[in-house]
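A short write-up of the structure that comes next.
A single protein chain has been removed from this complex, and every other one stays in its place.
Showing subunit A:
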Amino acid sequence: MSIASTQKKGFGAILWDYLTTVDHKKIGNMYLAAGAFFFLLGGIEALIIRIQLIKPENDFISAGLYNEMITMHGTTMIFFAAMPMLLGFMNGVMPLQIGARDVAFPFLNSLGFWLFLLGGILMNLSWFFGGAPDAGWTGYAPLSTSSPGHGLDYYVMGLQLSGAGTLMGGINFLVTIVTMRGPGMTYMRMPLFTWTTFVASILILFAFPALTVGLFLLQFDRMFGSAFFDVALGGNSVIWQHLFWIFGHPEVYILILPAFGIFSEIIPTFSKKRLFGYSSMVFATFLIAFLGFMVWAHHMFTVGLGPVANSIFAVGTMAIAVPTGIKIFNWLATMWGGSIKINSAMLWALGFIPSFTIGGMTGVMLGASTADFQYHDTYFVIAHFHYVIVGGVVFGILAGLHYWWPKFFGKVLNETMGKIAFWLFFIGFHLTFFIQHFLGLMGMPRRYWVFLENQGLDTGNLISTIGAFFMAAGSIVFIINIIYTTAKGEKAANDPWGTGRTLEWAISSPAPEYNFKQLPLVRGLDPYWIEKMDGNTKMTPAEPLDDIHMPNGSILPVVISIGFFIASFGFIYQVDNKSWLIVLFAGMVIAIGSMLIRSLKDDHGHHIHKEDLEKEAD
């Protein structure tokens, strides 16, 4: 156990500890907790949507509220639930996997988290201040520029804040992986999850600026009277779609690649077999990322870009099936000839393979532009991307939670409840979304507040709603599992699965503050497995025991984020009343002032002394 946490502390001290922490593991846990909170919020929104669509011409919620609900469901799930939870895994696992004591920029890491959290809170506050954004999560202009009220302003500012945070995270992970790999950890010995973190970070680095630019243009149109998207004044609304999807398509891969990474850890661990075709997996990851930037206009086949553009983007889209197929077959080949242990983590991974394959198949079908003229903006698309994002990303997150829970929190989640949750969620997921492929082709466009009576859409929608409740039940069981495990679970060993392959399983659960007392010597791919096969119980140290340098905690990231948070209100409401500019400037002074303090004040960190380290158990 780390020195800090062995001392009994009051609630205030713990809170202060988390507010000021720059420890990647604590930040990772906060990402997971905040992501889970927003996941529940988005889930409740999903249930409300499905209740509204349980029968034709239902009036459970009004048309305006429905549009707010779909917008917030999509935005919340993508930006505030899936992304942060994956960033949580990246924070919590990646430094351990490469044998590092922290990330490259611990302060920036903390700042990134708080910006994301306050961005998410900001956008959700719109519910209480006059209505949430209602132009869909894609926020197409001119609907988004002409939407009355302040909902879309909250959308712009909330995404801008959290987007900045994500960008910081991406840069941080890139630098960490490039510069902080431990002794012997060459690139081609990195675990797949680290690789996918690396590639997803590259995607973040190049994709998020496109969103930032798009949001700035939207912000200027809405708040400062510019006309980038206003056709009447010479603007162009299709530009928003390009900017959004140049970000938006890579975003799909920012989400799915780390999930692929999680499965690439879990499947070998529980098949007790090395990942089949490691180098082709790495290559496929890069290829998917590269192609992911080349296909954004497949979201725009019906915009009228013309047959040449449609053909190019159609072929590009279909090409992504090739590296994705390589991955699927490599996972299957990893299991082939193995000795597969099926526990909750592995169940999610096993459930993922057929589910995601369906999502990938419909992806290729959507890429065939001629057929997409029918699929586009219908429930077929809804079904497709939920197969990818739930069947791929959410399954990945849940698999990862079961797998790394002991490493994060020191306890193994309950297996029985884990399995019940899986089956409820898995059955519910297919019930909800499979039928939606057909609903779309039967003439049900997406984002429909009501479907009309006597159009043959009743049964399908009812089945879909029933499925959604199964998913909710599965989620509830999972939450009960977390509570139960926290209260009653037994302390986990270093390697609770017995078949861990990567470095994180060589250290205690949860990992100590400094991760590695002595940095381990990596002798190949799956370093811990290599040592175990050689009969060693732990890694060979690559350095003598010495003082460990650690960064100091700081409250400044919270203060900077709060500054921008306050300034956002100034931006939003100065449209109505210029005196809100005071709030804008006050917020900016807080944020920039704190940045100045950070820049001018030297902070050399602290050392954990050798003598203290010797007292600690391994």
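The criterion applied here is as follows: a residue touches a chain if its C-beta (ideal position, glycine included) is under 8 Å from a C-beta of that chain, and two chains touch if they have at least 3 such contacts; residues count from 1.
As a convention for this text, contacts and distances are computed from a predicted model.
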Hidden subunit of the complex - UniProt protein name among "SoxXA-binding protein", "Sigma-E factor negative regulatory protein", "Cytochrome c oxidase subunit 2" or "Pyruvate dehydrogenase E1 component subunit alpha": "Cytochrome c oxidase subunit 2"
Residue in contact with the excluded chain [from A:Q97, A:S201, A:T378 or A:S464]: A:T378
Among A:L19, A:V303, A:A542 or A:L613, residue touching the chain not depicted: A:V303
Option touching the unshown chain, where A:M83, A:L159, A:I326 or A:I572 are the choices: A:I326
Option touching the unshown chain, where A:T76, A:N109, A:S271 or A:N414 are the choices: A:S271
Residue numbers in subunit A that touch the chain omitted from display: 62-64, 66-67, 134-136, 140, 142-143, 146, 231, 236-238, 271-274, 276-280, 302-304, 306-307, 310-311, 314-315, 318-319, 321-322, 325-326, 328-330, 332-333, 335-342, 350, 353-354, 357-358, 361-362, 364-365, 368-374, 376-378, 438, 441-443, 445-452, 454-457, 459-460, 533
